[in-house]
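What you see is the complex with one protein chain gone and the rest in place.
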Amino acid sequence: MATTALTPAASAYRSGLYEWLTTTDHKKIGILYVVNSFIFFTLAGLLAMGVRSELAFPGLQFVHDEGVYNQLFTMHGTVMIFLFIIPILTGFGNYVVPLQIGAPDMAFPRINALSFWLLPLAGILMFSGFVTGGAAAAGWTSYSPLAQDRPLGMQGSGEDLWIVGLTLIGTASILGAVNFLVTIFKMRAPGMTLFRMPILVWTVLVTSVLNLMATPVLTSALIMLFIDRNYGGHFFDPATGGNAILWQNVFWFYSHPAVYIMVLPAMGMISEILPVFSRKPLFGYKAFVFATAGIGALGFSVWAHHMFTTGAVYLPFFSLMTFLIAVPTGVKMFNWIFTLWRGKLTLSTPLLFALGFLSMFLIGGIDGAFSAAVPIDFALQDTYWIVAHLHYVLFGGSVFGVFAGVYYWFPKMTGRMLSEGLGKLQFVLMFVGFNLTFFPMHVLGLSGMPRRIADYASTAGWNELNLAASIGGFIIAASFLPFLVNVAVSLRGGRIAGDDPWEGNTLEWATTSPPPPYNFDHLPEIRSERPLFDLRHGRTHAAAVLPDPSPAPQPSH
Amino acid sequence: MTSSTRTRPSNGAIVALLLLVLVVILLAVAVARGANLVKVAGDVVGSMFPPPAATAEAAEIRSLYDVVFVIAAAIFLLVEGLIIWSVVRYRRKPGDDVLPPQIHGNNVAEIAWTVIPTIIVAFLFYISWQTLNSVDAVSKTPDIYIRAVAGQFQWSFVYLADDGQTQEFTQFLPSGEAGGMVVPVGRKVQLSLESPDVIHAFYVPRFLFKRDVVPGQVNRFDFTLDPSEAGQTFRGQCAELCGIGHRTMTFDVHALTQADYDAWLKKQIEAAKATPSPGASAAPPAATLNLTAQNIKFSTATLDAPADKPFAIAFDNQDAGVTHDVAIQDSTGALIFNGTDVKGPGKATDNVQPLKAGTYTFICTFHPVQMTGQLTVK
Partner (left out) sequence: MTSNAHAMTTVEHNPVAGLAHDARGGISNPILGMILFITSEVMFFSGLFAAYFNVRANAPHWPPLQPEGLAEHFNLHAEPWYALGLTIVLITSSVTCQLGVAAIRRNDRTGYIRAISVTLVLGILFLLGQAYDYSTIGFGLGDGVFGTTFYTLTGFHGAHVFGGVIMLSVILYRGMAGQFSARHHDAVEATSIYWHFVDVVWIALFSTLYVL
């Protein structure tokens, strides 16, 4: 448990409720994001348990009204994407990025707070549909004309609440993106050129560009849908000149980049963890940066691969771009593996979750290669194969990455270590449960089980695999118990972490755990992407005093 | 290399060993109970492939899938192998503080694993594009034209004449012995897809194929059933969420020999001409049955009618914006009466031809699962 002793021990002060509600400190806001996200993760997980309970056996056991079932999976998907994954990655970005670049906070702290508080508000709005006649029920993709269809599509005003909630969340994302970009471009410590930034900062940068450019298109789509539903608009109504496929185009133009928004920061997190626990630098740093940027750019050109079966898209272009995006993704995979290669690995919980990410994301990515081949997609689209694919990349990928990050940065955030024993127990249960739930879905999809059905024929041959998937779901749920116990116990009595419990490479480990409000008293020299590693091994020196402020240039205008 | 001071295996190794023992025990128990492990292994591998292809197009898609699968499996084994090898082989021994070689990259390797995957994906794109052009081709001269109409929540199939326009016969029942889309093997069938309401999708797993049914747009595709499939029935289902009855939108595809199909179609067209249209009966109805539709439900689940006499059904549709109708099926499931479609709010009174005594089912052909009941004729 090395410490660099760069900062005097900052006195930890207990913050009261008022402080948490009004804070503009990026570290507290980051923690608020993480806690809020886990609350919504639990809610969306319960919705998933509802889905899996119903599907465990053929016949309708719990949900007698298919309309209710449609609400369950619609809200499960929506909440997981917009109120769990995207915000928790934003939260980690919020906490870690200013520390990793040696800044005292984000560029716009008050807007940072606003971006957070929009989220619980939006969540409450969307969930209130359940008690006001029906939540949104057209799938998280909300295809038109179903999204305007009453009463056979949905009941109540849940869809409108969904639209408004998502618009608020989108606004929060866009403001957050502006914040991250200005912070990263303008507030790096002296010596930290762009190519010395930690990979997590790079992935947050590219994610923020995606958020900035793609989310507003979703906002425009939501507004058009709201106008069609409530003000007699005709955007998506074919009978009066509108176009049902228009919704899909505008929606997916955002929602495809959104999947990279959901995975790139997680990739950044494991790109921090793998080097530390292998005791080697990330293999191919520059290639990794270009691959990330390439994925961001290419990600804007593939959206219609979600629409191959509509008969309304130019298939070869989107198929080619989809295949091409596998190349930078593969580059990253090799970069990660060759970081491990010939390293000296310590199988602590953060590394276990990072390894889980690598294996599961690989499967999810390979699934995608099948779907990129258009004729194969004709067979697999809208079946449980796609459910398997999306969960392998989003759960096996992003969620495992998130837990890697949790175990890695919990000591920095709280000053305490999480228990390794409970962490490993969570990992094993989650890994087994996850694969038991989602691997059979490949088979179910191949054999013909469509998505979004509340029930299936008992003669279709899907009974055993659905039961297995449901059992796996309960195992996943069980895996959170050791996690919750771990957090509760460690907050009070966990081993004291010190500044740098992992022998980290990056600047957040050059200050106390938790850091003082202003983050740093001193910064080491920054000469590579691993400033703390360099300091520890005598290649650079700690700064003895604050750098001399240069005189402000006289403005010439 | 520092000498290890450990005197027993690591915790991780113990756990791995115990799991291995558990797996071996389970396998032994399974074999003892008569499980044919080779067959099971074959089934497991087989489940990673689509079901047997029933059409010529499906066979092409299956060939493409096989190629992609082999490449995918090879990549998976290679990469996963590298991960597992790294984890097993490159472990830090306790007390070892020496850094491993700090390798930042390797240009040759990085170029290789950029160029080679690019070549692989270019190849995959090429072969998939070739297959697509073949599978997706829409002929100007198919043998048979059928229009599949997907409404909430039932399929119907309209058989068209050789001009592709004239309606010859409508198959209202989507599945069962007396329903379903009946098609001949060995002939090119062109399906055009239409929807009056929301987006649906026509999906038959044995065709390895689906296509969306989009309101305001007519999608078309061709298929030719393999002759060996004559006599088979294939399940189909709507594969695009369409509302509260999505799970019930199933249909059957019945494959017949060409001779059987021609005979069947002739019979259907004649029966369609013979079915008395509502209101054609000259005699005044002996009774009027009242039926209301509200909230996608009939007002009653039991109706009675006199035998051997014409009777009327006064139907009141109170669901605004939703189309309902009243139809009657006999005990074999055949549709023997199909009333006027009424878009709510609206009313219609239809005369039904005399029926023999017995038990019949009445349904709304648009919502046959939610709206059904028993008609007792005596």
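As written, the chain order gives the labels A and B, with residue 1 at the start of each chain.
Just so it is clear, a contact is a pair of C-beta atoms (placed from the backbone, for glycine too) under 8 Å apart; a residue touches a chain by one contact, two chains touch by 3 or more.
Bear in mind that the values here come from a model prediction, so they are computed numbers and not experimental data.
Participant: Give me the visible chains that the unshown chain touches, in label order.
Facilitator: Output: missing chain touches A.
Participant: Looking at A:A103, A:V387 or A:A510, which makes contact with the chain not pictured?
Facilitator: A:A103
Participant: Write down which of A:T42, A:S128 or A:S220 is the residue touching the left-out chain.
Facilitator: Once the missing chain is taken into account, the touching residue is A:S220.
Participant: Looking at A:G16, A:G59 or A:G241, which residue reaches the missing chain?
Facilitator: Checking each option in A:G16, A:G59 or A:G241, the one touching the absent chain turns out to be A:G241.
Participant: Determine and list the subunit A residues touching the chain excluded from the picture.
Facilitator: The missing chain touches subunit A at positions 102-105, 107-108, 174-175, 177-179, 181-183, 185-187, 189-190, 212-221, 223-224, 227-228, 231-235, 237, 240-243, 246, 249-250, 253, 546-547, 549-553, 555, 557.
Assume only the chains that are shown with their structure count from here on.
Participant: When the centre of a chain is set as the mean of its C-alpha atoms, what distance in Å lies between subunit A and subunit B?
Facilitator: Averaging C-alpha atoms per chain gives centres 33 Å apart.
Participant: Given the complex with subunit A, which residues does subunit B contribute to the contact?
Facilitator: Touch list, subunit B to subunit A: 12, 47-51, 60-61, 64-65, 68-69, 72, 75-76, 79-80, 82-83, 86-87, 90-93, 96, 99-106, 109-110, 113-114, 117-118, 121-122, 124-125, 127-129, 131-132, 135-136, 152-153, 197-199, 201, 203, 205-206, 208-212, 214-217, 219-220, 235, 237-247, 250, 295-296, 319, 321-322.
Participant: Using the touch rule from the top, collect the residues of subunit A that touch subunit B in their complex.
Facilitator: 65-67, 70, 138-139, 143-146, 149-154, 238-239, 242-245, 278-281, 283-287, 309-312, 315-316, 319-320, 323-324, 326-327, 330-331, 333-334, 337-338, 340-347, 355, 358-359, 362-363, 366, 369-370, 372-376, 378-379, 381-383, 442-443, 446-448, 450-457, 460, 537
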